[in-house]
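On to subunit A.
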Amino acid sequence: MNTAHAINTKTNEHGQYLSFALGTDEYAIKILRVQEILSICPITALPQTPPHVRGVMNLRGAVVPVIDMRGALGLATEPYGKFTVIIVLSVRGRTVGFVVDSVSDVLSFEEGAIERSPDLGGRVDASLVSGIARTQDRFVVLLDTDRVVGADVPGLAA
Partner candidate 1 sequence: MSKLVLVVDDSLVIRKMVCQTLVKLGFETCEAADGMAGLEAAKGKELALVITDYNMPRMNGLEFIKELRTVDGHKFTPVVFLTTEMEETLRNEARAAGATAWVVKPFQPEKIISVVQKIAA
Partner candidate 2 sequence: MSDIQIDMDGLLDTFFEEAEEHLAAFENGLLELEDNPGNRDVVARIFRAAHSIKGASGTFGLTDVTRFTHALETVLDRVRSGDLAYSRELAQVFLPSVDVLRALMRAAREGSAAPAEAASIRVELEKFFVGSASAAPHADAKAAAPVSASREVRVHFVPKLEFMSRGMDPLAMVRDLADVGEIVSREIDASKVPELSCLDPEQMHLSFWIGLKTEKTDKEIAEVFAFVDDLCTFEIVAKVEAAPVVVKEAAPEVHEHAPAEKTAAAAADHGGGAKAAAPAATIRVSTDKVDKLLDLVSEIVIAQAMIVDASRASGQDAETRLNEALGSLDRHTRELQERVMSIRMVPLASVFGRLPRMVRDLAATVGKKVRLVVEGETTEIDKSMVEQLSDPLTHLVRNAVDHGLEFPEDRIKKGKPEEGVVRIRAFHQGGNVIIEVSDDGKGLDTAVIRAKAERLGIVTPDAVLTNDQIHDFIFSAGFSTAAKVTDVSGRGVGMDVVKRNVEALKGSLSLSTELGTGTAMRLRLPLTLAIVDGLAVRVGAQTFVVPLLSVLESFRPGPSQVRGVLGSGEVIDMRGTSVPIVRLHELMNEPNAERDPSRALLCIVEANGQSLALLVDDVIGQAQFVVKSLEVNYRKVPSLMGATILGDGRVAMIVDVQSLARHTGRGADASFSASEAA
């Protein structure tokens, strides 16, 4: 059984992002795509799949793939910790889970605060990034959710 934290979808979701951490870096994805957040649960491995595709999990009777966000972005993997969670995304009728180190906050960015086509210095696959936002004291990398999911799940690339 999983403990689920439902996302509050009542407020205006446009321009709202869910931010999460991978190591010391902060990333964010549009809240619209986020279905729920789960704590780590049993994952059954799939054969013949890339290593960052961890396998599948049972989400209330549905078989949902679980992908390491680190691996999806081309970063090195880390062992799971106390705060590691799965962000469940719903993209074009498909449900996919991504493992992240921890979830931070729900943030709103104004268009002016977002820099599109930034220079990321080759750390992250640039095609997956939709921009960088500046908030208070830090930068948040905004991800193009459809592309991130589409990299592993066929038929979704924009």
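Candidate entries met the following condition: all candidates are chains of the complex that A comes from, given by their letters.
Convention: a contact is a pair of C-beta atoms (placed from the backbone, for glycine too) under 8 Å apart; a residue touches a chain by one contact, two chains touch by 3 or more; residues count from 1.
In this text, all values refer to a predicted model and were calculated from it rather than measured experimentally.
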| item | value |
| --- | --- |
| Among 1 or 2, touch partner of subunit A in the complex | 2 |
| Candidate 2-touching residues of subunit A, taken from the complex the two chains share | 1, 42, 44-49, 53, 55-58, 60-65, 94-96, 152-154 |
